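One chain of protein is taken out of this complex; the other chains stay put.
When the chains are written out, they are named A, B and C in that same order, and each has its own residue count from 1.
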Amino acid sequence: MTAEKERVPVLKGEGIRKYYQTGGSIGRGKHFVKAVDGVDISICEGEIYGLVGETGCGKSTLGRTLMGLTEATDGKIRILGKDIGGMKKSEITGLRRNIQMVFQDPYTSLDPRQKIGDILMEALEIHKIGTKEERMEAALKIMGTVGLRPEHFYRYPHEFSGGQRQRIGLARALILSPKIIICDEPVSALDVSIQAQIINLLQELREKQNISFLFIAHDMSVVRHISDRIGVMYLGHMMEEAPTDELFARTVHPYSKALLSAVPNPNPHQKKERIVLKGDLPSPLNPPPGCVFHTRCPYATEECSIRRPDMKEIAPGHKVACLKV
Amino acid sequence: MQEKILEVDGLCTQFRTERGLLKAIDGVSFDVYRGEMLGIVGESGCGKSVTSQSILRLYDEKRLVKYSGEIRFEGKNLFDIPMKQMRQIRGEKISMVFQDALSSLNPVFTVGNQIVESLRIHRKLSKKEAEEKAVKMLELVGIPDPRRRFYQYPFELSGGMRQRVMIAVALACSPRLLIADEPTTALDVTIQAQIMDLIVDMNRRMDMGVMLITHDLAVVAETCSRVIVMYLGQIVEEGSVDDIFDRPAHPYTKGLIEAVPKMDGDRSRRLHQIDGTVPLLSQIPSGCRFAPRCPYASERCRKEMPELKTIGATQKVRCHCVTEEQGKEA
Amino acid sequence: MRKFIVKRVLSVIPVLIVVSVVIFLLVHLVPGDPAAAMLGDMASAEDIAALRAKMGLDRPLIEQYFVWIINMFKGDFGNSVANGEPVLSVVISHLMPTVSLALYALIIAALIAIPMGMAAAQKKGTVIDHVVTVCSLAGVSLPSFLLGLFLMLLFSVRLRLFPVSGYTEMSEGLVQHLRSITLPAIALGFMNAALMMRMTRASMLEVLNSDYIKMARAKGVKEKWILGKHAFKNALVTVITVFGQSIVHALAGAAVVESLFAIPGLGQLMVNSIGRRDYYVIQAIVMLIAVFNVLINMLIDILYGVVDPRVRIR
Partner (left out) sequence: MRDAVLKADLPESFSGGTEQQVDMEQLRKALKKEQRQIRIRKFAKNKASVFGLVVVCLMIILAVGAPVICKYDPLELNTVNRLKSCSAEHWFGTDTMGRDVFARVLYGARISLTVGFSVGISAGVLGMIMGLYASTNKIADNVLMRICDGLKAIPSTLLAITMMTVLKADIKNVIISLIVVNVPSMARIARSQAIVVKEQTYMEAMKGLGAGRSRMLWKHMAPNILSPVIVQVTFVFASSIITEAALSFLGAGVPAPAPSWGNILNEGKGVIYSAWWMVLFPGIFTVLTVLGLNLLGDGIRDFLDPMSS
C-alpha cells in the first residue's frame, strides 16, 4: 500500500474552509472562529488516512464538513471524483451513501429509543433499499461482521457496553456498503483492551472489503499503527502530510516533531529527548498571523510571523507547510 | 529502599447499594516509599480511584461506604483516628490531584483564594503571608504572570493552567505523599507532557512520594519506578517498572501492554486484544477474576482464587499459572 | 459587571412590551364586549355605545393600546367602574394588607425552608430528609385555599385560637394584627416553603456531589466550612431564583387567600372586581404584578452575576 501508486481518491477536499460566526447578533462585534482554514485532503481507495492534532485543531470539523454534516464556508468536496458543488440535493444524497461516519461517543451516538435492529434497518429504509425481510437479513449479516450476535437485534443501546456500542455504530455505517468511513475518535472513549478490539476490526474490514477510512484521533500511537498516510493539523491548518513510515522516519515540521516527542513511550528503557512546547494553543478566534504555529515554535523567526507557508512537497507524498524547509 | 511513608494492608472498600454491599476493593495491600513514584494502572472499574479516595477516607462513611483493613501513615492507622485528625492530614501530609480540574476547582472562588485556603487551614498563616506564599506556589508550578492569575477564576484559565493550579493547591503545604488521580487524562499530549514533567520535577524537588493513578501504561513507563496493576478491585501484579514492562507475569498485564500500539512497533501485526469486557462489580466471577477473559485459564482458575505471590525480588503476581521459577525465567 | 447589568436591564423592555400586549389583548380581543358586560343585560344599545365611546372602545385597537400605555406612564390607569375613583388610588389603598401578608408568608417560608432543605441534602436518607420530601410533596398537592380552609376548621372553629376571618391593621394593635394574619400567612407560605425546600435540597445535593466539594474535603477543609462556604455560595444561585419566584407566587396567591380570610388586599379587590366586571382594576392589578415579576427576575439575574463569576465575566 504505497502512496506513490496513483489511485482514484474516494474522497477529496480542496481548500476546505469552515468558519463559525460568534459574538453579537447585532452587526458589530462579529467574529469568526476559523475552525478549518484552507485544507486540502484526499483519501484513496482502500486507504486508511490518519488525521491527528490536538483539541481545537479542526480535525473533527474537517471530518464533519467532508461528511456533509455542516456546510463548508469555502472549498470543493469531491466524492468518487465528482464535485458535489453544483449537484442537486437528491444526487448528493445518493452520492453521500458512499461516505459514512462513526462517532466518538458510543453513548450518545445511538438513539436510546430504537432497538439495535431498527437502528441498522433504518439506514436502508432511508435509502429505500430492499424489502423489510431483506433489510432484516442484511442487518443480521452486518451484525455478524462486527461481532454482534443475532440475539442483540431486539435489544436497546443502553443494554450494551461502550465497546459493543461502538460496534453497533460501525455496523450502522457499514450497512450501506460505503466506500469510505469517517471515524471521529472512535476509540478514545474506550478502555485499552477494548480499543484494540475495535482497531483490529477496522483493519480487518479494510482488508476484506477494501473500505477506505479517514481515521481522526489525537492518539499518535494508535494513528501510527492503523494509518497508511497521516496528516498533522494545527489550528485549522494542515502542517505536514506523509505516508506513515516516511513521517516517522523523517519528521520535518517542528510541530509534528514536538507532537511525536510528547507521546509517552511504554518502554521504560528508551528515554528520548522531548521537545516541550511553550504555552497553550492560541485561540482560533484570533489566530496568529503568518504561520499559525510561530508563537510556540522553537525555530520561529520574524519571517514566520509575517508570511504564511504553503504546503511544499519535499519527497514523494511528503508535504510540509513550513518556511524553514 | 527508602523509608515507607504509607502502608496499605488488606484494604477493602465496600459500597452500600440497594442490592447490598458491593465490594469495590478487595484486599489491596501495598507500600509507598519516600521520594518514589508509584504507578497504579488499570482499566475503568478496576478500583484504582476508589483505592486513592479510600486512603483519604473521602467517601461518606455513615451511609455510602464501609472500609476494612489498615492504612498506616506516620505510625497511625488512618481508619482509627477521628475525622478531626484525618482533616489535619488531608492536604497537609497527603494531598490529592483530581482528573478534571475544571470541575474540581470551585467555580466561584478565585484561583489564589483556593491556594490560600489550604495554607490558612494547615499553616495558620496570616492572610498576607498566605497570599505571598500562594503567588510563589503559582510561580513554582510554572504559571506565567502569577500575580495576575491569582485573581482569576478557574474558568478563565486553559486546561493545562488549571491542572497546574490544582497541583499548586495540592503542594501548597509540601505534603509527604501526593496522590495524582488521572491528572492528565483530559489533556492533549503536548500539555500532558508538560504536566507530567512538572509532577516528576516536584517529586524530586520536594522529596515526596507520588501515587500516580492512570490507565495509560506509557505514562507509567516514562515516569514511575514501581507499578501496581489492578483488575476488578484486586492487585494482579506488582513490581518495578522493569519487572512489569520487561517480564510481565500476569496474562492481564501482558495483554494490556501488548494491546497498546507502540511508536516503534511492527505495524503489520494485529494488536493483541483481550476479549470480552470488564464484568460488573455485582457479577464478579468466582475463582480468578480474570479467568473468563484469560486465554490460559484452566479449571482451577475458574474455581480457586489465586493468592498474590512473590516471584522475584520486587515482583508479585496473582496467577495460578505462574510459579516462582517461571517468574524468574520470564 | 456594569456592562452585564446594563445588558440585563435593557433585556427587560421586550418582555414588558409582550406582557402589556398580552394583557391588553386579553381584555380587548376576547369575545364579549366589556362595555356591554359592565352595564349588564338591561342596558340599551345607546347606553352601550355611549360607554364604548367614553372608554375609547370605538377607536382602532392600536390606538387604544398606545393611549393605554401612555396613560399608564402618566400614572393614569383609568377610573374604576364601581365607584368612579381613579384605579391607581384604589389599588394603592389595597396594597398594604397584601404586601404584609406576602411578606409574612415569605418570612415563614424562607426561615423554615432554606435551612430544612440544606439539612436534608446534607443528611440524605435520614428522618429530616424524609420529612422534607413529604412536606414538599404535600406542598404541591395542598393548594393554599384548601390549607386555609383546613386551618380555619381546626384552629378557628374547633380550637378557637384565631379569628375566622377579617384583618386588623398593625396600627390597631400588634397582637390583634398578628392573630388576624397568622393563619393566612401559613396557608400562603406553605406552598412556597415546600417549593423552596425542594429546590434548596436539590441544588445543595448537586453541589455536594460535585468534584470541587470532594477537592475541598481532600484539602482538609472543615465540614462546617464546606457547607457554609464552598457549597452554599454555589447553591445560592438556585436559592435566589426560588426566593424570587416565591415573592411573585406569594403576591399572586394572595388573591385566593385574601378572599378566603376576608383580608381587604389586592386579591380581594381583584375578586370583587371580577363580580363587578371592573376591567380597569383587573387590568391594572395584573399589569402591576406582571411588571413586578419581570423586575424581580431581572434582579435575580443580576444577583446571579454577583454570586457567580461565570455569568458576570463574558
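Observations on the model:
Basically, contacts are C-beta pairs under 8 Å (C-beta built on N, C-alpha and C of every residue); 3 or more make two chains touch, one makes a residue touch a chain.
None of these values were measured; they are calculated from a predicted model.
From the set A:21, A:55, A:108 or A:301, the residue in touch with the chain omitted from the display is A:108, counting the whole complex.
Considering B:107, B:142 or B:279, the position touching the chain not shown turns out to be B:279 (whole complex).
Interface note: of C:69, C:142, C:178 or C:237, the residue touching the hidden chain in the full complex is C:142. Considering the whole complex, the residue from A:123, A:146 or A:233 that touches the absent chain is A:123.
By the touch criterion stated above, the residues of chain C touching the omitted chain are 14-15, 18-19, 21-23, 26-27, 30-32, 34, 37, 137-138, 140-143, 145-146, 149-150, 152-153, 157, 164, 248-249, 251-253, 255-256, 259-260, 270-271, 273-275, 277, 279, 282-283, 285-286, 289-290, 293-294, 297. Seen from chain A, the chain kept out of the figure touches residues 64, 67-69, 93, 96-97, 100-101, 103-105, 108-114, 122-123, 126-127, 136, 140, 149-156, 158-162, 164, 169, 172, 176.
Just so it is clear, only the chains that are shown with their structure count from here on.
Taken as a contact graph, with one node per protein chain and an edge wherever two chains touch, the assembly forms an open path, each chain linked only to its neighbours along a line. Of all chain pairs, the one linked by the largest number of contacting C-beta pairs is A-B. Farthest chain from chain B (centres taken as the mean of C-alpha atoms): C. Averaging C-alpha coordinates per chain places the centre of chain A 33 Å away from that of chain B.
If you average the Cα atoms of chain B and of chain C, the two centres end up 52 Å apart. The residues of chain B lying in touch with chain A in their complex are 43-44, 158-161, 188-194, 196-197, 215-219, 221-222, 241-242, 245, 255-257, 259-265, 267, 270-275, 277-278.
Those residues of chain A that touch chain B in the complex are listed here as 54-55, 161, 163-164, 191-197, 199-200, 203, 218, 220-222, 224-226, 244-245, 248, 258-269, 271, 274, 276-277, 280-281.
The touching residues of chain B, counted against chain C in their complex, run 53, 56, 58, 63, 83, 87-92, 95-96, 98, 100, 103-109, 117-118, 121-122, 153, 155-156, 166, 169.
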